[in-house]
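The complex is shown incomplete by one protein chain, all other protein chains being positioned as in the whole.
Here is chain A:
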C-alpha cells in the first residue's frame, strides 16, 4: 500500500511507545543547538551505514486549526509537495527517488513532520530543498482541487469505509468536550470540502518558520559539518514573527459517564473500550506520566499483563483485552482499556472482568515483581530503539517539538526506575474513575446495547 503524505489517526502515534530515552547507549554523542533564526537542531550520529534520516518537525498540528477549518494542517502537508520557484512540483519526490531514498510526511494533532531517508552524501541537497519550502511554497489554484480530492479519498479510505475508524472518531469527539483533540486530524468531510488556497496559505504563513520548527538529522554525519550545512541552508530562512504561546482550549471538569455505540453489519464480534483523559509527559506532575506508563504496561501491555493473564488466560472469556496510554501528546490525552469476548461469551462478561481488574489494582496496588518486570521492559526498549535510525529520529523529534529537552529523554530510564508501586496505585485511583469516562461499543446489528 502506498503511504504518502500520511496521517497518524491517533492523537499522537509517533511516540506512543515508551521508546523515549537512551540508557545503556552506545557511543553516540547527540548534539543539540539553535540557529540564529530560532531553528532548533538535533544531530544523532549513527555510523553503521552511509545513510541519513532528515526530518523537519513543525510545531503545529490539527489541534492548532481555527474553528471550521478542520483538516487544513493535513491538507497543507499534502500541498507542501507542490513546489517552489526554485524546486518545482514533483522535483523532491523525483530527486529522492533518483538517489534511492524514500520520503514522506505525517500530520498529527500536535505536529507536522517532513522526512527523507537518503544516502548520507545527499543530505545537503535535502536540507536545501526542505529549507526552501519552509517559506518558498508556491500554491496555485489549479493544484488545490485535485489534491483536495486526494485527501477526500484518503478520508474515505481511512475512516468512512471502516466502522472501527468511525467509532474511534466519534469516541474521541465525545471524550474531549472542549479541547480540539475532539476534531479528527484528517478533518470532517464537510469542512475538508470547503478548504481552499487562501486557507492553506494563511496556515502556512502563520506556522511555517524556522522559529517554529525542529530539525532532526540522524545518521552517518558529523555534527560540526551538519551545523555548517544547517547555517548555509535553513540559516538563510528569515525568522518568522513570534508565535503566541501554544495554549489550546482546555477541558472543563468532566462529570459524566458517556457512551458511544455503533452497530454495523460487518461486525462479527462485539467489543468495547473505556477511555479517560489523563496527563501526558509534558503536562503531568513530576513522575506521574512515568507512573501512568507503568500502569498501562502492568494492567494491559501485552501477554504478561493482568488483563491478558486474567481475562484471556485464567477466565478464558476474552478474545482480546488490554490497555494503552498516549503519553506523548502535547496536551492531556487518552488512557484506554478495551476488550472483546470469545465466541460463547458475552461482551458484558468481558467488560465486567476488565473493570474488575482495574478495581483490584486500585484497591490492592501492584506487586514489586510486576513493577520491576515492567520497568525492565521499558528500559531495554531504549536499547532496542537504537537499532533503527528512523525511530531514534522520531523519538528526539517528537520530544523536542513538544518543548522537551535531550535530558528529558536521556534521564527517562532513571525516572522510570524511580517510580514506586504506591505511585502506580495512586495514579490508577486518581484517574480511572468509571463514573467519569467514555465507553464505546462496536456491535453487530440488532444489538441495542451492552446490557
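Note that in this section contacts are C-beta pairs under 8 Å (C-beta built on N, C-alpha and C of every residue); 3 or more make two chains touch, one makes a residue touch a chain; residues count from 1.
The definition used in the following text is that contacts and distances are computed from a predicted model.
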| item | value |
| --- | --- |
| Identity of the absent chain, which is to be given by its UniProt protein name, from "histidine kinase", "Zinc protease", "ABC transporter permease" or "Deoxyribose-phosphate aldolase" | "Zinc protease" |
| Selected residue (touches chain absent from view) among A:121, A:205, A:242 or A:368 | A:121 |
| Touching the absent chain when the full complex is considered, from A:91, A:170, A:191 or A:411 | A:91 |
| Residue of A:84, A:310, A:389 or A:423 touching the missing chain in the full complex | A:389 |
| From A:257, A:363 or A:380, residue that would touch the chain that is not displayed | A:380 |
| Hidden partner interface residues of chain A, rising order | 1-4, 24, 26, 46-51, 81, 90-91, 93-95, 97-102, 117-119, 121-122, 125, 145-154, 156-157, 160-161, 189-190, 193, 265-269, 303-304, 312-313, 316, 319-320, 340, 342-343, 373, 376-377, 380, 383-384, 386-390, 444 |
